[in-house]
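Missing here is one protein chain; the remaining ones are kept as they sit in the complex.
Now for subunit A:
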Amino acid sequence: MIGAGEFWSLTLALGLGTFLIRFSFLGLLGGRQLPGWLLLHLKYVGVAVFPALIVPAVLWPAATGGETEAPRVIAALLAVAVGLRFGPVGAITAGLAALYTAQALL
């Protein structure tokens, strides 16, 4: 059970902190030009962050208590392959369909 005081202090602080993170560069820098080397690195933010979120969630999911399960790994690999060829909808459909199929079979 989570206490009301704990909950509200956490939620308000998290909301404020998250907004400040999101507003950081966009708010402070505004229309100023960023240096070339920084722009070069920023092109890779998406491909740099998403694998770091995907890999632990697939290999050590909280739902299985951190145990690696073959159906989840297979489904994730298939979602990447289908996503490369057919885009986001393909990745989502293939990933969830593969997970349910693999869970039923294995």
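Annotations
The rule is simple: contacts are C-beta pairs under 8 Å (C-beta built on N, C-alpha and C of every residue); 3 or more make two chains touch, one makes a residue touch a chain; residues count from 1.
Here is the rule we use: contacts and distances are computed from a predicted model.
Per its UniProt record, the hidden chain corresponds to "AzlC family protein" from the list "Lipopolysaccharide export system ATP-binding protein LptB", "Xanthine dehydrogenase family protein subunit M", "Cysteine desulfurase" or "AzlC family protein".
For subunit A, the residues in touch with the chain missing from this view are 1-2, 4, 6-15, 17-19, 21-27, 29-32, 34, 37-63, 72, 75-76, 79-80, 83-84, 87-89, 91-93, 95-96, 99-100, 103.
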